Every structure is written in C-alpha cells, then in structure tokens.
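The complex appears here without one of its protein chains, the remainder shown in place.
Think of it as A and B in the order they're written, each chain with its own count starting at 1.
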Amino acid sequence: MWSLANPTRFMALAGRILPWLAAASAVLLAAGLYLAFFVAPADYQQGETVRIMFIHVPTAWLGLFFYTLMSLSAVGTLVWRHPLADVSQKAAAPIGAAFTFVCLVTGALWGKPMWGTWWVWDARLTSMLVLLLMYLGVMAMWRTVEDPGRAARAVSILTLVGFVNVPIVKFSVDWWNTLHQPASVFRLGGPTIHASMLWPLLVMALAFTLLSAALHLAGMRTEILRRRVRTLSILEAERLDREAA
Amino acid sequence: MGTAHQGFIVASYAITALVIAALILRALIDQRLQARALARLEARGVTRRSQARPAGRPAPEAG
C-alpha cells in the first residue's frame, strides 16, 4: 500500500493498469449496449423510454460516487497532506460533474415523454441539481487558487462542508417536495425492478464505473505530470534569475 | 421501436456519448500537452529537485 504513496511508483502502476481498464470498460460497454437495446424488453408502464434508465441510473450513481471519492481524498489531503490525495481530488471533480450533468439531462429527456415536462422539481432531481452546483463551486475553486498545494487544502475544506451538506439537502428537499406536490411523483426502481431490466442495468453500471475509473487514473497521471512541469518551470526560472544576477 | 419516444432515447444516448467523448478527448489532449511540456523542459537540462542537487550546483558558476 505504501509503495503506492510514491507518485513515481503510482505513475508506473497506473500506466500499466490503464490500458486493461480501458479495454474492459469498452467490452462491458458494448455488452451493456447490446443488452440494453436487444435483450431488455420495453417496460409495460414506461415503454421504450425505460432504455434511458440504463444510462440515467449509472450516471446518478457515479455523480454521487465521485463526490464521495473527492471527500475521502479531501481527508487524505487535510490529515496526511498526501500529494496523491490532492491529485485524486482534482482529477475527480470534472468527471463527477460531467456524470451528474448527464444524469440531469437524461432525467429531463426521460421526464418529457413520461411526465409531459422537461423538468419536475422532484426531490431526487433537485438534489442532483444542487450536487452539480456544488461540483461547479469546487471546480471554480480549483481554477482560482494558483498554488496547487494551497488550492488542494482550500478545496478539501469546501468539499467536506459540501459532503456534510448533501444529506441535509436531500432531507430538506424531500420535506419541501412533499409539502408542495403530495405523492404525485412517479417512483422508479426499488425492489420492483424486473430481472430482465436488472442485468442490463448492472452491466451498464459496471461499464460506466470502469470507464470513469480509467478516466480518473488518466486524470491523476496528467495532474502529476502537470505538477512536475510546474516545479521544473519554477526551478528553471529560478536558475535563469540567478544567472541573470 | 418505432414509437414517438424514440427521439428522446436517441438524444439521451447521443448526449451521453458526446459528454464521454469529450471527457476522453480532454484526458488525451491534456496528457499529451503535459508530457510534451515535461519533455521540453528535460531536453533543456532542467531536472527534478531530487536529482537537481548535484547537477544543479555548478549552474551559478557556469552562468
């Protein structure tokens, strides 16, 4: 485990894992798409639109998963001051935001034929929207603080405060929602899901997870490179400065 | 499959594909850019701090 803590070792290991991860996610994605379109039947209630669920649900899971990952990495940054934790946080933010965005868009595209409107202020949709706003805040913070170490610590605090906030938002939005439109919202999923739907969903979820893991690893590798470039540029600038003096 | 809802399904898969393609493309381009910048710096003889101590010392005299 500690050998991973060294960025150089991490670079080598991640570089070796990455092609396999990408290949596995490509294969699973192909299988999942086949299952989703040719094997899964149309739902008797939702019709063909149930196929949107095969991307909506995995992206929702990944949107939440990446925020959790960012929060765990934030603890790593604040407690152990580990550079890999900084890098993991920074690489996770855009990926999580992208999946949350896809989740919202597919939710709207599913809602239009099902609910007759693009957007419903449904508790789950609203919570995801707040999550996306929090991702945007985190990404804005990364862009504004120049020094990577300081940026990582500032973002960590923001991420952790947001992490505490997520369940509170979910709770309050649930409360607000029942207040304004009592039990009119269509319920999806739960234990009622049929096995012929479950398999494509699971395969797609796994494919998306592997894909995002590959993206995350690649992002971390690039981020380590970026830090090296930054350090070397500063060293060179210092040397030129000394030479000029 | 020829329902009125087909457009919505196609649109959601297309947008998802687009976003994922953008993520992959961004990762590849960014990786390429940083690797190139690093190679350029190393070609100019700038080395990392851990290796720079012995090699970097004579720099002031040389300049």
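What we mean here is this: contacts are C-beta pairs under 8 Å (C-beta built on N, C-alpha and C of every residue); 3 or more make two chains touch, one makes a residue touch a chain.
The definition used in the following text is that contacts and distances are computed from a predicted model.
As a check of understanding, state which of "ABC transporter permease", "NADH-quinone oxidoreductase subunit J", "Ring-1,2-phenylacetyl-CoA epoxidase subunit PaaC" or "Heme exporter protein B" is the UniProt name of the chain not shown.
"Heme exporter protein B"
As a test of the contact rule: which chains in view would the missing one touch?
The chain that is not shown touches these displayed chains: A.
Of A:Ile17, A:Ala30, A:Val161 or A:Leu198, which residue touches the hidden chain?
A:Val161
Which residue from A:Ala30, A:Ala140, A:Leu198 or A:Ala237 sits in contact with the chain not drawn here?
Result: among the candidates, A:Ala140 touches the missing chain.
Looking at A:Val130, A:Leu202 or A:Leu235, which makes contact with the chain not pictured?
That would be A:Val130, which touches the missing chain.
Please give every residue of chain A in contact with the chain that is not shown.
78, 130, 133-134, 136-137, 140-141, 144-145, 150, 153-154, 157-158, 160-162, 164-165, 168-169, 171-173, 175-176, 179
The working rule: only the chains that are shown with their structure count from here on.
Could you please state the distance in Å, as a whole number, between where the Cα atoms of chain A are centred and where those of chain B are centred?
Using C-alpha averages as centres, the distance is 18 Å.
For the complex, give me every residue of chain B touching chain A.
1, 3-6, 8-9, 11-13, 15-16, 19-20, 22-24, 26-27, 30-31, 34-35, 37-38, 41-42, 44, 46-49, 52, 56, 59-60, 62-63
Within the complex, which stretch of chain A touches chain B?
47-49, 51-52, 55-56, 59, 94-95, 98, 101-102, 105-106, 109-110, 112-113, 211, 215, 218-219, 221-222, 225-226, 228-229, 231-233, 235-236, 239, 242-244
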